[in-house]
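Note that this complex is displayed minus one protein chain, with the remaining chains in position.
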Amino acid sequence: MPIRLADLPRRRFGMPGNAACPGCPETMGLRYVKMALGDNAVLVIPAGCSSVIQGMVPKSGINFPILNIVFASAASAASGIKAAFEMSGKNYNVVVWAGDGGTADIGFQSMSGAAERNDDIIYICVDNEAYMNTGIQRSGLTPYGAWTTTTYAGKTEKKKPLPFIMIAHNVPYVATATVGYPQDFIEKLRKAASIRGFKYIHLHAPCPIGWRFDPGLTAKMAQLAVQTGAFPLFEYENGKFSLSPYSGMYRNPQKRVPLVEYLKLQGRFQTVLKDPEKLKGLQEEIDDMWRWIEMLEKYGAAALKR
Amino acid sequence: MVPISYPAEGSSGKTGLWRTERPVVHLDKCIKCLFCWLYCPEDTILRREDDYVYVDYEYCKGCGICANVCPTHAIEMVSEAPGGEGA
Partner (left out) sequence: MTLKTLTGNHAVSEAVKLSRVKVIAAYPITPQTTMVERLAEMVDKGELEAKMIRVESEHSALAATFGAAAAGARAFTATSSHGLLYMHEVLWWAAGARIPVVMAVAARAIGPPWNIHVEHSDFIDQRDTGWLISAAQENQEALDLTLQAFRISEDPRVYLPMIVALDGFILTHTVAPVDVPSQEDVDRWLPPRRQPYMITPESNVVMGNISSDEDYFMMRYSMQAAMQAAKQVIKEVDLEYGKTFGRSYGGLLECYRCEDADYTIVITGSWSGDAKKAVDMLREKGIRAGVARIRFVRPWPEEDLKDRLANKKGVIVFDRSVSFGSYGQLFTETAATLYGTGTSMRGVVAGLGGVDVRPEDFASEVMNFVSRVEESGRVYEPQKWMLPKKYEYVAKEVGI
């Protein structure tokens, strides 16, 4: 159901005066979580940008009750919290808000475990494509060819296809979303909240500081990622895979905005733009994703029948 | 003394002091689409009762996302430097 902005209440969604960088996509994303779930959620936040964004005791710069937790175990802590709420008959949403590291790398084990157990939590991976909080180091979710402080000449490996890995876990709901299309994200969050079991949302979060672009362009950058096909929006629910409306037309590579329009705005891709081999590698990474999409659309329901 | 906090404004001080540019809303161009309000990371563009918008300059970090998403270019980013142009 499309959301009318004017219908959303006039209230505090974020929390001004927090420690986030200007133009931060995480604070944007957190406002959308509040718009979607209101006051019925508890967040679990492992080490990452959002740990620091909260600012200092006795105040917190994020508008939710939060359990901050050690890096590798956000999902398991969330499973525990949900178990406690279930035992006391409460129906609160338990939401993990974890970055690349806390999801794809150090946190992968505990997340995979929670997914396998189908624990009733919403797991949001805020993907800013590097270990931003510690200073822009490369992660498993950094795209091919991107500069980071630990891949000075550009990353030589491809981005871990995490949403597809979660689909392979065959959990009830997997979706990709972006801070560039908040209404789509909010709808997906509301849908996730209505489903029992493990829900995974992969949120694209362009980081001005880490990707090297002007802080005013965060929303535009996120939209360009979708429009160039670099970050496809889709949903997987109970065996059924579907591209989201915003990504629908970009299935056809001819209809996409040229990839360079997206890359040229980001300092981290300057070497890629100058090197045809690297550009080819990055385009391949994107094409891989669209092949997954094609396969899932054709065979997903049969292969992953719940 | 336990390590707990409560959500509150200003957990990192008056972040308005970070700004190098401030957003100025030209209401005559504003069409009340609420995109700026939707995209602002900080909850510092707020809705009036009639859904025109205004800025909380105490905490606005001056990122410029609002100016960039406004479809009618109703928001102008004005330099905070002394002697800079604008309001």
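Read from first to last, the chains carry the letters A and B; within each, the first residue is number 1.
Note that in this section a residue touches a chain if its C-beta (ideal position, glycine included) is under 8 Å from a C-beta of that chain, and two chains touch if they have at least 3 such contacts.
In this text the structure is predicted, and so the values were computed from the model without any measurement.
Note on the undisplayed chain: of the listed residues A:G55, A:G102 or A:P206, the one touching it is A:G55. Considering A:N40, A:T134 or A:T149, the position touching the chain not shown turns out to be A:N40 (whole complex). Touch with the hidden chain on the side of subunit A covers residues 39-42, 44, 51-52, 54-57, 60, 62, 64-70, 72-73, 75-81, 83-88, 90, 92, 109-110, 112-113, 116-117, 119. Counting over the whole complex, subunit B has residues 1-7, 11 touching the chain that is not drawn.
To be clear about the criterion, only the chains that are shown with their structure count from here on.
We define each chain's centre as the mean of its Cα atoms; on that basis subunit A and subunit B are separated by 25 Å. Subunit A meets subunit B in the complex at residues 5-6, 10, 12-20, 22-25, 27-28, 31, 54-64, 182, 208, 214-220. Here subunit B touches subunit A in the complex through residues 3-15, 18, 32-35, 37-44, 46-47, 51, 56, 58-65, 67-69, 77, going by the rule given at the top.
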